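Please find one structure pasted underneath; my questions will follow.
Right, chain A next:
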Amino acid sequence: MYFPEKPIFPGLLFSFVMQQKTIFMRNLTLILTMLLIVSGAYSQDGVFAYKELPSVAMQNIKGIAFNSTNITNNGKPIIISFWATWCKPCIRELSAISDVYDDWVTETGVKLYAVSIDDSRSAPLVGPLINGKGWEFEVLLDPNSDFKRAMNVGPIPHTFLLDGNGKVVWQHTSFAEGDELHLIDLVRQLNKDGKLTE
Partner candidate 1 sequence: MKILYKTALFFLFTAILFQSCTKIEEPYYTIKSVYADTNRRAVVLEDYTGHSCTNCPPAARTAQNLQALYKCQLFVISVHAGPFARPDSINYEGILKEDLRSPAGNDWFAWQSFHIDHNPIGMVNRTAYKSNISFDYDEWAGAVGVSAGLPKTAIISVNNRFDAASKTLTTTIGTRFLMDLPGKINLCACILEDSIYGGQLNSKPGDSIPYIKHYLFMEVLRGSLNGSWGELIGTDVTVNATTCKSYVFDFNNQPAWIPKHCSILAFIMDADTKEIYHAAKMEVVK
Partner candidate 2 sequence: MNLLKKNTYLFSCLVFFLFLLPVFLQAQDILKGSEVHGSMQADAIYYLPDDKIGITDSTLDGKTIRMNGFTEVNYSLGNFTAGLRFEAYLPPLIGYDAQLNGVGVPYFYVNYKNDFIDVTAGNFYEQFGYGMMLRTYQEWTLGYDNSLRGLRIKLTPWKGITLKGVYGVQRYYWEPYKDYNRGIVKGFDADFYLNDIFSSMNDAKVKLTLGGSFVSDYQQGSTKEVAQNGKIYLLKMPVNVANYGGRFNLNIGGFNWFAEYAHKINDPTAMNNYIYKNGNGIFTNLSYSQKGLGISLMSKWIDNMGYKSNRTITNNMLNINYLPSITKEHTYALASMYSYSTQANGEAGVSGNVTFHLPKNSKLGGKTGMTIALNFSQVNGINKKAINDTVPVDELGTLGYATSLFSVGKEVYYQDANIEITKKFGKKWKGIFTYLYQTYNKDVIEGHAHDYGTIYSQIGIADVTWKITGKNSLRFELQGLWTKQDKGNWAAALIEYTVAPHWFISVMDQWNYGNTDPEQQLQYYLLSAGYNYNTTRVALSWGRQREGVICVGGVCRYVPATNGVTLTVTSSF
């Protein structure tokens, strides 16, 4: 049962924001309000969890239709990572994972889907890039950001971890060297306990 930790009177709050006399106060209160909304909703339980992925049409690297409902891994954990050829931190994240991907798969059976949001301009460069770098994961193309929007992804990189039932149990934006160690730890936890104990 979800209990709203921060009861708020929406109309009053907005009026409070708009009545601020200086632009500074108005913008500050608007940011705080939005953060409050979002933090109040932050949790992977109840209505805020993705119990299964939304159904969105994408393409695989050969240009053939691939629906998001086909993102499966025989009951094993799945990692979905949103990236683009022009996003340097995304390339760093996927390169770091690529170095250890074989080990990850052997140990945990995890599967990584790298969803590229490159649009028509840079989508032709996706193939050469992944083959040139020798990445082994499955790459999907989302040229008009339909799946990105459906998953409410903002700035990239944005990574999701799904358990064996296809439910999203963890998500994270931005990348720092060493983040991949944390990610594989979570996958190991999923395999062992079937859920995360964060």
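Just so it is clear, contacts are C-beta pairs under 8 Å (C-beta built on N, C-alpha and C of every residue); 3 or more make two chains touch, one makes a residue touch a chain; residues count from 1.
Selection rule: all candidates are chains of the complex that A comes from, given by their letters.
As the structure is a prediction and not an experimental result, all values here were calculated from the model.
Chemist: So chain A is shown by itself and the numbered options are 1 or 2; which of them touches it within this complex?
Modeler: The touching one is 2.
Chemist: Provide the residue numbers of chain A that touch candidate 2 in the complex, in ascending order.
Modeler: So the residues of chain A touching candidate 2 come out as 1-4, 6-8, 10-11, 13-15, 18, 23-24, 26-28, 30-31, 34-35, 37-43, 46-51, 54-55, 57, 61-65, 85-88, 92, 95, 119-122, 124-125, 127-134, 143-146, 149, 151-155, 158, 170-174, 176-179, 181-182.
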